[in-house]
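Dropping a structure here in structure tokens format, bear with me for questions.
What you see is the complex with one protein chain gone and the rest in place.
So that you can tell them apart, the chains are marked A, B and C in the order they are listed, and the count of residues begins at 1 in each.
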Amino acid sequence: MSQEKHHIMSYTTHLIVLGVLLILTAVSVAVTSLELGALSTLVAMLIAGVKAAIVLVWFMHLKFDNKLYTIFTVFVLVLFLLVLYVTFFDYSYR
Amino acid sequence: MILGASTFVEGVDFAFMFILGIAFFFLISITAVMIFFIYRYNKKRNPKATQVKDSTTLEITWTVIPLILVMGMFYYGYVGWIPMKKPPEEGVTITSHARMWSFSFEYENGRVSDKLYVPVDTAVIINLNAMDVLHAFYIPAFRIKEDMVPGLANNRTWFEATKTGSYSVFCAEYCGLQHSYMLSEVVVMEQDEFWEWYHDPDAMTLEVPDDADPAILGRQIISSKGCTACHSLDGSSLVGPTFAGRYGETITVITDGQEREVLYDEEYVKRSIYDPDYDITEGFRPGQMLSYEGEISEEEIEFIVAFLESLNE
Amino acid sequence: MSETTSSKHVSFLQYKGKYKGILGWILSTDHKRVGLLYLYTMLVFFSLAAILGLLMKLQLIAPGYTIMGPQTYNAMFTVHGIIMIFIIVVPGLPAVFGNFFLPIMIGAKDVAFPRLNLASWWIYVIGILVVLTSQFVGGWPDTGWTFYAPYSFQTPANVLPALFGAFILGFSSILTGINFVVTVHRMRAPGMSWFKMPLFPWTLYATAWVQILATPVIGITLLLTVMERVLGVGVFDPALGGDPILYQHLFWIYSHPAVYIMILPGMGAISEILPVFSQKRIYGYKAIVLSSLAIAFVGYFVWGHHMFTSGMSGRALYAFSFLTFIVAIPSAIKVFNWVSTMYKGSLNLQTPFYWATSFIFVFMIGGLTGLVLGSLATNVHVHDTHFVVAHFHFIVFGGTGFSFMAALHYWFPKMFGRMYDANWANTGWAVFFSGFLTLYLPMFYLGIQGMPRRYYDYLPEFHGGNIISSLGAILMIAGAMIIIVNLVRSSRHGQKTSDKNPWGGRTLEWETDTPPTLENWDEIPNVTEEPYEYK
Partner (left out) sequence: MEKNSEPTHVHRDDEGDKMGMWLFIFTELLLFGMLFLMYAVYRYRNPEAFYLGGKELDVFIGTLNTVILLISSATVAMSISAIQKGRKKQALLFLGTTLTLALVFLVNKYLEWGAKIEYGFYPGGEALLELGHGTILFFGLYYVMSGIHALHIIIGMALFIYVFQQIRKEKVHQTDYVWLENTGLYWHLVDLIWIFLFPLFYLIH
């Protein structure tokens, strides 16, 4: 088994990523405190999605690792969303 | 098909025939082919195998043909079922209460019965009310079944019977110990007969002939209300304590987490029936028996007491 | 790769490692020993659950009390269901034959994580023990294997150990799944591209994904039920605002994919056996591979067909019915390809072949009656009746069970280096098969007549079907005894054989020693041919 070459992320990149995450957190706290009703839910979930993607891509190295992991991850998320969607066939029309 | 007596029967039975017909066709022909191969190509008769190439056309054929057939099955299943989901506006409305382990049926005029009485050729809408756990309201002859879910809004089903007679009602969702005894009957009557029954004023009040033995009446109430599902008359413990030999004794109960002694008297029986979780008999669980307030009158309790007393003799 | 000369040509059965005797087994990380550990454990619990099944049938031979009371009966079908599903057929073929043969068939020395593999057996045993503790503290659970809310947290019976045990068993299943996916990705022999991989590993791969992605769902559901019962959190309890139907959704989001966990490896085993006993390439290799993946994937979205009468919205009902019919197609494709494999073959009529063909027959009955259940109008009538019981015994027992027996008779000489008595094996099969049909066919009729399932007692009009069915159970147990006695006896005293390839198979397991040595290969094979390359 060969030890493949690993990409090493520098400390600065880490700190930049962290900075972005913190800013996004602040934004979502700010936006939701405005009480925009359904809109604030949407925005909060969107921001959370972006944050999650950042964590996956940089902190969890999806960007540098074998593409297989990205495929797996996307597949799992799609599967989950489909299950959620199908469940709501029941609840939305009950 | 088995006996059928509602307007749904036709659609459902057609779907059965359609699906089972195709199923038998494939089952029999594939089995026949297999048997033929075993006969024709067995090692003795055919010592050398001939390799055969895969064929995409064939793969597509046997994907598409079954696909079309199952779409047909889906369609007829859908057509046979859709009327069940569309109760008509007009009709007799009855509420079915289910508890462990009996059904009772309440009519719009307040009349309550343990069998379901309905008029023929009339739409009957049944509101389903489960009082404790899941049950299911199942009438095979009408081809309907619907779960009774505690707390579910709009939990109902409907049917229109086409033949007079009486048919079984089953509880089809597992609900504990006496699930298999949770049965009733639906009696389909001619329309005028039904309305006569429905408006029968005497049926509303308990009729007590002067010379009747209260203990015997009590015994009837106990069995018609389904108490014996949980309470034995022979001393053995079922879900609840036995009725035998308890009346007049001093027993241990748990009230508010505190153990105490009480006398098993009329007062106690009444409280046990109207507010069963107030005193929990030692060794049993709260939440099993539900209150019968509004279902059993004070007068009836007197008869029950008379009966319990008679068990000591 | 370093050197293994010292253990050369010593079979894994004789091999002596750090530990002696039984410890050498229960602490061995050798995938073959782990596989056999699973086999023996299953044999024990299978017998237990089968006896419970027989007792239930005896109870049902006549209306009313025959040999047991309702509480006992309810506990029996619950424990019977839990053992059969969570302990036997879900781990089933992957844990036994997957562990034993997956590495060999892809030319590896072991699975990717041998120690984890042993750990999953241990977790499995712990799970079983936890399930069984309920027997000693508070009595067997009486909820049915489905643990439907709210009964499961209201019943006075002791359901906690069962819930918790099933939860632990789920872990074992997940670990096996992870192990297999990594094994297949990382450890295929040089030259074995994806489409040169035999079909049994393929189905194990598809199954492993389902194990990984579906099992956590039941895990959390059972855990929540435990919390509901102990703490009263209220997530499923209608009295606190919870929705009991949501419990059913979660339960079946796992349990429907789980039925494909049960059947896929069985289909894989059948796809190994048929070409070998026909001396022919499997017909439609790619179609079979793709249909396995399709079953695994689409199988996620049909769970609602168990809930057609549960009070779901109408739209959900027909969506689920539609999807259910879609998922039946890949199974149909497989059946057609299997039968075509026999065409112009040179059929070697031996025990594994009998099991394989009878598998196809009973699987068809099970599957085609599945279609009756998948259609809305008919489902409403037969849901929760003995029709369903017949359907799943045909397809779970007839599908997974028969393929298990087929696989066992097929790989037996390789596993034990001994041969069983073929005459007894065939007799056992014949008795068993006739018993099977007598036992379960009448149940279809009972179901259409309207006899609900989980009924301890029934009305006299259902008597006829039940008598026949109960007699079938006795016949079948007789068949099972013959089979088991024959196999157990042969594994110790059967005719010794070191023939590497008794049936003329073309997959890699027939190129190792019989029985295989500790690390299967002296040298990892180099794969150049397609699987099943018969000339």
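The working rule: contacts are C-beta pairs under 8 Å (C-beta built on N, C-alpha and C of every residue); 3 or more make two chains touch, one makes a residue touch a chain.
All values reported here derive from a predicted model rather than from experimental measurement.
The chain not shown here makes contact, within the complete complex, with A, C. The hidden chain makes contact, of the residues C:Ile26, C:Met68 or C:Met227, with C:Met227. Among C:Leu39, C:Met197 or C:Ile212, only C:Ile212 touches the chain that is left out of the view. The missing chain, though absent from the display, is touched by one residue of C:Leu39, C:Val181, C:Leu347 or C:Leu408; that residue is C:Val181. Interface residues of subunit A facing the missing partner chain: 1, 3-4, 6, 8-11, 14-15, 17-18, 21-22, 25, 28-29, 32-33, 35, 40-41, 44-45, 47-48, 51-52, 55-56, 58-60, 65-66, 68-69, 72-73, 76-77, 80, 83-84, 87-88, 91-92. Mapped onto subunit C, the footprint of the missing chain covers residues 1-4, 6-7, 10, 14-18, 109-110, 112-113, 116, 174, 177-179, 181-182, 185-187, 212-217, 219-221, 224, 227, 231-235, 240-243, 246, 250, 253, 518-519.
Here is the rule we go by: only the chains that are shown with their structure count from here on.
Taking the CA centroid of subunit A as reference, the farthest chain centroid is that of B.
With centres set at the average Cα position, the gap from subunit B to subunit C is 33 Å. With centres defined as mean CA coordinates, subunit B is found 48 Å away from subunit A. Separation between the centroids of subunit A and subunit C, computed from CA atoms only, is 37 Å.
Under the contact definition stated at the top, the residues of subunit C that touch 2 or more other chains are 245, 314.
Across the assembly, subunit A contributes 94 as residues in contact with two or more other chains.
Per the touch definition, subunit C reaches subunit A in the complex via residues 185-186, 213, 245, 249, 253, 300-301, 304, 312-316, 319-320. Within the complex, the subunit A residues that touch subunit C are 1, 68, 76, 79, 82-83, 86-87, 89-94.
By the touch criterion stated above, subunit C contacts subunit B in their complex at residues 70-71, 74, 142-144, 148, 150-151, 154-156, 238-239, 243-245, 278-281, 283-287, 309-311, 314, 317-318, 321-322, 325-326, 328-329, 332-333, 335-337, 339-340, 342-349, 357, 360-361, 364-365, 368-369, 371-372, 374-381, 383-385, 448-450, 452-459, 534-535.
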